[in-house]
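Attaching a single structure in structure tokens format; questions to follow.
The complex is shown incomplete by one protein chain, all other protein chains being positioned as in the whole.
== subunit A ==
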């Protein structure tokens, strides 16, 4: 019996192996392989076996990359497949059971590495500063965090846990968005998100970044909040240093906040002038208190709420989903990371672009870059893997180019400011000196405190159970993935994907891989003797549907009356009540 097979955890966690190997520690003849092993999961693996796996995989990968002049991306064994990343002397490998799509496992490894870098800065520096044990504990923490998906579908689609918008009053979402926008008026605040019990309520950041921020929130949620020295006098506030890549920073600075804010304000018929004429402080507090009162007016389920619902949703969504439009990306791709790298520069730059005219800021940036080499690759990192124009093999190296440059480009230290009110957390990415600027801090803290309390109180009463348990299970299974917002809506039970739901998950996994590798594919129906699954996708979404019950009577011959071919219309009909609109 295979040793490797024995070690597959019984609960079929997504990851069965993960290790980081530092080849620079094993150079000489007498050097032991164990010297190079920075971290190995599962930690209980005998050391000689760790050495064997690390040594062989790293060795064979090097050999292959020398033959092909390119690093290995996916390495498959009979029972496991490994996503591989190489950066200088560091070699990462993440192993999963072979059923997990290559697309997903590569994404997971990249996430894991970027998560580490987000909290610790560059890999090589981290290992110079900290002991292996400390960093090993962090790898373990990030790994367990990324594996915490509730269904097998979460192993296929990398997604954010969001608050179930169908059971939350849209006004609350709007309120959350407004709190974030108000905070952002402090020039030292880059962007933020509001989380409730480990779920996203509202975010101004793109999904990958929100995901990273959530890891810390999750940790502090468990522990007793320990305020950092600089902010000891604020209750529930803590902070930690984080590191952004140049492209992440650029992206945050380019988000057209002001435009969105104005949109929101006009929709909520608040007469707040958007100009800069008013003093900053009064504007901050006034906006928030105004919204607070509006909220209390409307929060009782009265008729006033109904007619406005539509418009609020529009505004809410606009804020919830930071624009990942092609335009923004193109713009970002013209910018260069270099000016952000010099540590004095960002502040200057930040002040420029956070002026009243966002456009002006952009122009400044473009002018700066004209003299510097353009490295547009970094921006690709943030693009969805499925957008890649690759057609062919199943094992596509996803986001390959992007992730590389993500590691190569120097990281810029920033602060993550967290303000906790019971289950609710306001997380803000701020300039490092924000914490020394007591005026700004006070402003942000006091102006948001009341609103946060109010929001918390509402959310506590409004979110009843675990979202996801929507729709009658047993009649049909569905999964709807929004690749722009990285959200997954499904009626699979938590811990699902076993038993009767297994065929659905398997089909969704196959179809997802197919969609990812075939750009032109729009719709598919696949049928085995026991299950027929329908999958459809647009640029932004993927939807999978399976009808249960009723015997699938078929002989496999083409027949237009066959129930399998009625799936598209059934899906359209059924999913409408889940807020999924299939055209």
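Here, a residue touches a chain if its C-beta (ideal position, glycine included) is under 8 Å from a C-beta of that chain, and two chains touch if they have at least 3 such contacts; residues count from 1.
As a convention for this text, contacts and distances are computed from a predicted model.
Peer 1: Hey, which one's the missing chain according to UniProt: "HPS1 biogenesis of lysosomal organelles complex 3 subunit 1", "Exosome complex component RRP40", "Cap-associated protein CAF20" or "Ubiquitin-related modifier 1"?
Peer 2: So, among "HPS1 biogenesis of lysosomal organelles complex 3 subunit 1", "Exosome complex component RRP40", "Cap-associated protein CAF20" or "Ubiquitin-related modifier 1", the name matching the hidden chain's UniProt entry is "HPS1 biogenesis of lysosomal organelles complex 3 subunit 1".
Peer 1: From the list A:20, A:54 or A:72, pick the residue that touches the absent chain.
Peer 2: For the chain that is not drawn, the touching residue is A:72.
Peer 1: Which of A:179, A:193, A:479 or A:510 touches the chain that is not shown?
Peer 2: A:510
Peer 1: Among A:59, A:235 or A:413, which one is in touch with the chain left out?
Peer 2: A:59
Peer 1: Under the stated touch rule, tell me which residues of subunit A contact the chain that is not displayed.
Peer 2: Subunit A touches the chain not shown through residues 1-5, 49, 52-53, 56, 59-61, 63-80, 98, 102, 390, 392-397, 400-401, 506-507, 510, 514, 518, 520-530, 532, 554-560, 562, 564-565, 568.
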